[in-house]
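Right, one structure below, let's go through it.
Here the complex is missing one protein chain, while the rest keep their positions.
Labels run A, B and C following the written order; every chain starts at residue 1.
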């Protein structure tokens, strides 16, 4: 087992990893930028090292300072959290070179799955259903036009690298195709440094369903049910739940087995997530694989009772998975609301600033993952998440009722937050019926504006 | 179902009941004394009524003002929480007279079980094992002397009414018997207004094991596993856990069935707890029944997934229990630490005052039930509990590790608390091995003092 | 020493953790203080109540506002000499008259004697007559007939005579 772990992240996920380490009896080294001197994650760690100025590229993304910190503090392993260097294969390689265990998959697996077009091709070869589309980056307008006719409009143009909605365009008719490709390429170039884009069939009212997998380094793998992450605004997840409403045990098994097959095909190790798109006929398509712990991992933890971050650490330390597929039982229902420092009244503009007063909800079935406290600053340099609020209930209805009362208890004074917007979601009758799709949030916002 | 409930309590248990009501869609009326104007429980309720000055006898125990509040706010039911009027049969009768449903057992059942000597006799008649002793209050020194010889020293003298250690004396030899009885009688008179005391065999190194039961009003009853509440200081519970370490499934079933038999014998309804003493040979003896929700109910909720306070409300509303005994499964292990505003360095003297800064722990497996916040006052008029911290883990070891890291995260600044004392318990090797008895805390305190 | 000098000194306070500077010029008397001035320690400012306020309820959450909280405003008046409140000592329903349709016990402007009945508060079906503790002139009746009152709620605003 590891003796000491460097937590190469900040905020709530750094805290989450530190908590897991403490419970496993492993010492922790936190890193922080000059803007994060008063952050909670470095207070909870055993050691803390300043790795650069506020700008992420000079601190949390500064590989030299991170590796040097790992060396001088003598850690055995690095946990990357999510974001920052979590999906950077070069960083993984450098860790390997320095005999520091990277808690995640191997560099070449990460690299393979990081290239979305390549990953899709690979998964298709291994028999996973994928959305019809180009087999790689589009090379010419002629090819694009022909392909679009073949699979039928609407189609979507997406950047080969990156995500988060940048470099994406939906095209409903041929005359708009050329311009859409050009705009998407320009955005992709600006955002990710690579202009390559690919095309696929656009699915209306799709659901975003993802499967959590765990693979140890001895070839054993399990899936831990699914998460419904359909509630997104500009491709940023807002509310996630597990299990997904209305999913039958058969569909769950089919999704889970597809995920295991895909992960096994690339020799995946550690925790990972396979994202699927589910259409209105319950057909699912492989979208991409995230080779890290996800923001929304707690909903899976709540319904399985399995601590995913501890499992990540144990797997990286060479341990075998302590459970087999048939031992994993889903119990009840969990929902996560991401409470962000954003102003829903003003187009969800991030609103950094000082939290004058902070009081988190408690009581039965409530979990709060947050690095916030009374007096904490939400820094403009990093993401605007204040807290993840997770509610568990025996049923989805109980979880919803519990989440509502917890949101009503939550006190964040000093900066705007998305608490009231989450209440709008939870009171929405379509949501309560489980009628969710990736269009849900936009529809809700339009409804609220028209009122 | 009830439309509106009066919560006849304060602090964390008032909040607990309000949370359950909110999740069930029931409106709430909070009551508060003049000393509690800034308390959290009245902020979270839909309505709040001041019922008197700070002194409990003039506010939270003021039956006239409570019933009048119930009438003018038009509630259907009253939830008494624990303490205050929760075990007062007269109050239950008055509620009945005013057509307000009291959420708890019937008045006559409460009265029967409230008289400890009578309850013990009754349970003995129904075949529950009881500790050998007097069949009722001691009537003469001669009788006491004869009885003590019969059952053998050491014996313990206890007040017939009340609890909490007042009116209790252990006697190891005959020449101390007379004085012990007189002192216990005097204490009983002062504390409970009744001088009656009874005698029983004193068991060395006993464990306090209690069984949670739920009975609906249609004759259905279940037990929800046991709690080990052996860790007590002066008969005040400090740390509770479920399941009890080292209890076999057979012993659990025997305890559970004894509890069901006892409760059924008196026609018990709603949530109740049967306390047993477990000796070093795993023999158990009925001690008493608590006819209310207990402070430590969350550990049972954490391992069963059942919301006990919601069940109390549903039962009182006439619903049938939604589960049968065989459907109740215990999963993992839960520990509760009572964080009190007491100074462990100064003989645990309660230390009311202002909480200048309050930050509760979070993350996986952690639950906090508390009415505290930054700026809250711990009032000298009421009990000194700041928070209940509950940790769940797959195993007892995981729960202990998690509780330790949560205690280390817990920030209460401005008044002393028992946080560090709880850490001493959790690091103790005997505790970690599950070697607990009601002498544990005293032994630990003596050890710490001798260091 | 001119305005520019003073501004410079002030900027030094802004940029450093010096919190206080006293200065007399000719006799050269200087006091410079660092750290938090006065008796105040490091502080975190919060909202005026320092108590979590119930979050605004979202649409659909049909929740009644606290019924009996408004009287808090009442007690915020500045009392003149001899002015006082007569407050509820029990929780119940306030009645101004002995029975429906009858004249109220007292009205504003009236002078009442000690022991004179001011109102009735009904609690647990018992009609409790509330007596005036002093000789006083009723300045204002603060609660409407048949309204619920809580403990400590001001019922009458009076002037002691």
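In the analysis below, a residue touches a chain if its C-beta (ideal position, glycine included) is under 8 Å from a C-beta of that chain, and two chains touch if they have at least 3 such contacts.
Please read these numbers as outputs of a predicted model, since none were measured by experiment.
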{"item": "Given A:65, A:220, A:236 or A:331, the one touching the chain that is not displayed", "value": "A:65"}
{"item": "Option from A:2, A:44, A:215 or A:284 whose C-beta touches the chain left out", "value": "A:44"}
{"item": "Touching residues (missing chain, whole complex) on chain C", "value": "1, 3, 6-7, 9-10, 13-14, 16, 18-26, 36-38, 40-50"}
{"item": "Interface with the undisplayed chain - residues on chain A", "value": "27, 34, 38, 40, 42-53, 59, 64-69, 71-73, 94, 98, 373-375"}
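Definition applied: only the chains that are shown with their structure count from here on.
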{"item": "Chain centre separation (chain A, chain C; CA means) in Å", "value": "50"}
{"item": "Separation of mean Cα positions, chain C and chain B [Å, integer]", "value": "38"}
{"item": "Chain A and chain B: spacing of chain centres that average the CA atoms, whole Å", "value": "43"}
{"item": "Junction residues of chain B - those touching two or more other chains", "value": "44, 357, 373-374"}
{"item": "Of all residues in chain C, the ones touching two or more other chains", "value": "44, 46, 50, 52-54"}
